[in-house]
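Every protein chain of the complex appears in place save one, which is left out.
Note that the chains take the letters A and B in the order they are written out, and that residue 1 is the start of every chain.
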Amino acid sequence: MSLWEYANPKKFMETTGWLLPWLTALTALTLGGGLVWGFFLTPDADRFGSTVKILYVHVPSAFIAINAWVMMLVTSLIWLVRRHHVSVLAARAAAPVGMVMTLIALFTGAVWGEPMWGTWWAWDPRLTAFLILFLFYLGYLALWAAIENPDTAADLTSVLCLVGSVFAFLSRYAVYFWAQGLHQGASLSVDRAQHVADVYAYPLWLTMAGFVFLFLTLVFVRTRTEIRARRLSALVARERKAA
Amino acid sequence: MPDLGHYEMTVLLAWGGTLLALAGLIGQTLWRASEVRRALQAQEARSQSDRATERATERAADRATEQAGGNG
Partner (left out) sequence: MSALLLRDLRLAVRAGGGFGLSLAFFLILAVLVPFGVGPDRERLALIAPGILWVGALLAALLSLDRLFQLDWEDGSLEALATAPLPMEGAVAMKAAAHWLTTGLPLVALSPVLGVLLNLAPAGYVWLPLSLLAGTPALSMIGAFGAALTVGVKRGGLLLSLLVLPLYVPTLIFGAEAARRGAEGLPALPILLMVAAISLAACAALPFAAAAAIRVSLR
């Protein structure tokens, strides 16, 4: 059984139909467990004090923020090449999730930065890169909203996602180059889990898993909604034509 | 609540904002999902009844033409 079978909307709906309750339970367990563990059961750190707890919301959200876009890139490519509607609808479904995750990463990054750097916002390369990513999400969603014909919108937003990805990649390097002069060494480099001590790492892995399952759950639910919405407009259009 | 010490406001702000955003995201996802599902069900019911009416009208028309053909 090939993965492509799920590109069929009916099969996708059937499969996600029975999958979702399990996925939701898994999400609740891992996310709830990780967050509770991280918040209540971890000690304060040397340099960061209790702000180390912000790790558990900042790192996973940043991870999802980037990977949501990567997923959108892959599904957009699949749409452009193989014309599977489920694929592009999944991309559209993932965008708001990715955007909110980007906002959370920005917000928590800024809040964390305040006691650490003494400022609410610093043009730290990572934060700046996420700000640009936020703008890319915004543009993608705005383009979807602006175009009436759904297939045209699917094509144009997919092309935007592709071209945008190249520029997002380029921007990352440009921003690191640009921010060289500032904050040497003081950037929030704690996103690399390897550099984090075990007592913090285990709840972090659990929370990361929680965010990943949350992403999957939300994207599945939203894709199902998109599929239904598409069917709805098709029915309405048919009714209007018959009248 | 663990003793968050000096950084209490910071940690609570970060976590609070995150949980709020996640709640909003999940809430909007579920709300839109149920809205669309309801609208689709309503539309499908309408289409069903439309088609049933169509079929009934067709059958009545067929019967009428049969009778007319028989008499003519």
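Rule of thumb we're sticking to: a contact is a pair of C-beta atoms (placed from the backbone, for glycine too) under 8 Å apart; a residue touches a chain by one contact, two chains touch by 3 or more.
Bear in mind that the values here come from a model prediction, so they are computed numbers and not experimental data.
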item: Left-out chain, listing which of the shown chains it touches; value: A
item: Selected residue (touches chain absent from view) among A:25, A:41, A:70 or A:163; value: A:163
item: Contact partner of the left-out chain, one of A:142, A:197 or A:234; value: A:142
item: Where the unshown chain meets subunit A, residue by residue; value: 132, 135-136, 138-139, 142-143, 146-147, 152, 155-156, 159-160, 162-164, 167, 170-171, 173-175, 177-178
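Just so we're on the same page, only the chains that are shown with their structure count from here on.
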item: Chain centre separation in whole Å, for subunit B relative to subunit A (CA means); value: 25
item: Of all residues in subunit B, those that touch subunit A in their complex; value: 2-8, 10-11, 13-15, 17-18, 21-22, 24-26, 28-30, 32-33, 36-37, 39-40, 43-44, 46-47, 50
item: Subunit B-touching residues of subunit A, taken from the complex the two chains share; value: 39-40, 44, 48-51, 53-54, 57-58, 61, 96-97, 100, 103-104, 107-108, 111-112, 114-115, 214, 218, 221-222, 224-225, 228-229, 231-232, 235-236, 238-239, 242
